[in-house]
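Every protein chain of the complex appears in place save one, which is left out.
For reference, chains read A, B and C in written order, and residue numbers begin at 1 within each chain.
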Amino acid sequence: MMRILAFCCERGPGEAIDLAGEKRMRYPADLTLIQVPCAGRVDVAHLLKAFREGADAVVLVGCLEGNCHHIYGNIEGRKKVDRAKQILDEVGLGGQRLEMFHVASNQPFRIAELAAEMASRVERLGPNPLAVKE
Amino acid sequence: MIIGEQKRLEEISGMLDGHRGILIAGCRSCVAICLAGGEKEVAVMAESLRLISSLRGKGWEIEEAMVERQCEKEWVAELRPRIEGKDCVLSLACGVGAQTVQAMYPRVRVLPGLNTSNMGAPEESGIFVEKCGGCGDCVLHLTGGICPIARCAKSLLNGPCGGSQGGKCEVSPDTPCAWEEIYHSLESLGRLDLLEEPIPPKSWLPARDGGPRRIVRKEAVLTEEQKRLKGGKA
Amino acid sequence: MSARSGLERTLLGGKFAVTAEIGPPKSASAESVRRHAHEMKGSADAFNLTDNQTAMSRMSSIACAAVLIQEGLEPVVQMTCRDRNRIAMQSDILGASALGVRNVLCISGDHQTFGNMKEAKNVYDVDSVQELMILRKMRDEGRLWSGDELETAPELFLGAAANPFADPFEFRVTRLAKKVKAGADFIQTQSIYDMDRFERWMALVRARGLHEKVHILAGVMPLKSHKVALYMKNKVAGMMVPDTVVERLKSAKDAKEEGIRLCVEQIEHLRTIEGVKGVHIMAMAWEEKVPEIVKRAGLRP
Partner (left out) sequence: MSDGGIGVFICSWGSGKDPKLDMDGLLSFASGIEGVALVKMIDRICSKPGQKEMIAAIKGSGTDRFVVVACSARTKRKLYRHIATSSGLHPLAFEVASVREQAAFVHEGPEAQRKAETLVRMAVEKVRLWVEPPFEEEMPALRNVAVLGDGLMAMAVANEIMAQGLTVDLVMSGGSPKGSPPYIFSNQDEMDRALRSMAEASSDPRMTTIKNASVLDFQGPPGDFGLVLDVAGEMVPLRCGAVVLAPEPRMELRTIDGSPAPSAQELIARGLRRIVILPSGASSGIGCSCMTPRGTLYALSLVDAAPGIEVSLMGREARAMDWMEGLQRLAQEKGIRFFRIDGEPKVEGHAPTVITWRDPLLGDMRLQADLLLLDTVLTPEVQSLAKAFDVPVDEKGELLSIDSRLRPGETVRKGVFAARFRVGNMLYEDMALEAGSVAARALEMLSMGTLEVGGAVAEVDQEKCSACLGCLRVCPYSAPMIGQAGKAEVRMELCQGCGACVALCPSRAIDIYCFSDSQIVAQSRAALGKVR
């Protein structure tokens, strides 16, 4: 069973998640969503800790660039993802397991898309070696 | 403020090889401000090293601790319970902090997590620029408040050199030419006359070259008598 | 292995080597250097030329070496790390080599605050151990430190200093080992007065077998008076002068003669110590006495 953790901004992506539910747009149950006030709320430590807790892939979902209710929260989020990716590469886990997606409130299909994208990456990269060790 | 930058993870994990009980010690003053060694960075470093340890079977036991100011003995003393049982401390403070910890805990190996860079200031959020070289003999009054020793690649005192172009130093397009800025500063201060007279060779005695410096403010030093009366070192 | 210099040939031949020191003048004329050369010719296998000793500007060591070569003597160029960075160091070595210099003594050099221009900025881009590594790479690999190839590699007989009288005593042997690892071929020690400490040091050196890996020349310096002895004892860091020596000079009628006699005695004793391959006579500002000392110590016919 794959474990993909998503930190989602509750505004744009939050609406898209509910809409995806409304429209019965299925996506793999491996994706579990945590709602945060804005993509800029998540910091590097949260992203890294998720991998240590056994996540095979982590996703930060923010609003479309220029559409952030909090002006540039999504850009702050992207900066944290870039830093975390660099660390994951250095550590040897591979930055590929972490990604940022931009989803607007009227794009429920994107949830399934990002879940599929990350699932294919986990297939390619294999499960999180830390989780296997347990 | 003192500006530092983290060493690469690869180098740090190399230093930690053979160690087991590791305490990462951050500092709340300068290095927190330049986002190198504050509590947030200590947490990120800890997470990264725990990942490395689990992935490569290093068996490190990593703990995190914060010091208000790691260059002060009293605050470093508060680390004692956290250092008990550890065989090394990875200091994320500047070089001063790391050395203070090593001096107070001689049997625990202290590893530098940062490369202390310079005395400078934030240019904007996230960008820190060298401003002072600590040469011990300030010349700012001659150069319109811009230090050529720290900010000119050749520390020229009668610059700019032939390589100054477009306001940039020949060394790198990102580095503004200190002497171009000095010229404009003196121009706006109406003191271009200061550039007429050649500045004679500088005495480097008060700088690092004269040997490690030690500054004493006598009125703040407890006399031997006072120390005796107070019992033990102040 | 063919000898790269006369000094090396002597040492390889097993003969007890002698080196002396000539202080370059504070002058633009080589006149005094030539004079010293004539006086001391034949009294030593090679002659050290100090490099701005005690951080006081004097004629450059390489220039004096060139003069000695013209006069038929073999120079030992001393090169400190205080006044030149790795770039100047390597270019000076190429120049010296081109002028015929074969022996180089790599030393860190006195701090500029000992000299007469205390305000000068120092360099210390590299230290004496790193200097050895750089020079050895030029000689053995024919490459600059940067890796660039040299058309012609310099032939060098690399020397380093050692000071058994500085602290921490135990570490001094390890530091010597480090210099050997870095490429030192021969060693000239600090001037010896405390013979016991030197012998204890030599014992540790032999224990690590270093005396077979490097030619050790024991340093001696004749003292003109007990005042000079006291100055050495108190003002020069890393120098040990036992009170007996000071006393002996003080009570002697002719202090200078006593100084020479002491120096000769030391040399004769040093010849008996296993691992000592020669002496290095540092008669600074007393160069003219070197032939006499050498003769009285039976080092030269």
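Just so it is clear, a residue touches a chain if its C-beta (ideal position, glycine included) is under 8 Å from a C-beta of that chain, and two chains touch if they have at least 3 such contacts.
As the structure is a prediction and not an experimental result, all values here were calculated from the model.
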| item | value |
| --- | --- |
| Partners of the unshown chain among those that are drawn | A, B |
| Sole residue of B:M15, B:I33 or B:A65 that reaches the chain not shown, by the stated touch rule | B:I33 |
| Among A:V36, A:V61, A:L98 or A:L114, residue touching the chain not depicted | A:V36 |
| Those residues of subunit A which, in the complete complex, touch the missing chain | 3, 5, 7, 14-15, 17-18, 20-22, 24-29, 32-34, 36-38, 40-43, 46, 49-50, 53-55, 67, 69-73, 76, 80 |
| Touch list for subunit B against the chain that is not drawn | 28-29, 32-33, 35, 38-41, 43, 122, 124-125 |
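As a working rule, only the chains that are shown with their structure count from here on.
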| item | value |
| --- | --- |
| Chain contact topology (line, ring, star, complete or other) | line |
| Most remote chain, CA-based centroid, reference being subunit C | A |
| Closest chain to global C-alpha mean, per-chain Cα centroids | B |
| Length of the line joining the C-alpha centres of subunit B and subunit C, rounded to whole Å | 39 |
| Cα-centroid distance, subunit A relative to subunit B, in whole angstrom | 37 |
| Overlap residues in subunit B, where contacts from two or more other chains coincide | none |
| For the subunit B and subunit A complex, residues of the former touching the latter | 8-10, 40, 43-44, 47-48, 50-52, 54-56 |
| Residue ranges of subunit B touching subunit C (in the complex, touch as defined) | 201-205, 207, 209-211 |
| Subunit A - residues contacting subunit B, complex | 43-45, 48-49, 51-52, 87-88, 90-93, 129-130, 133 |
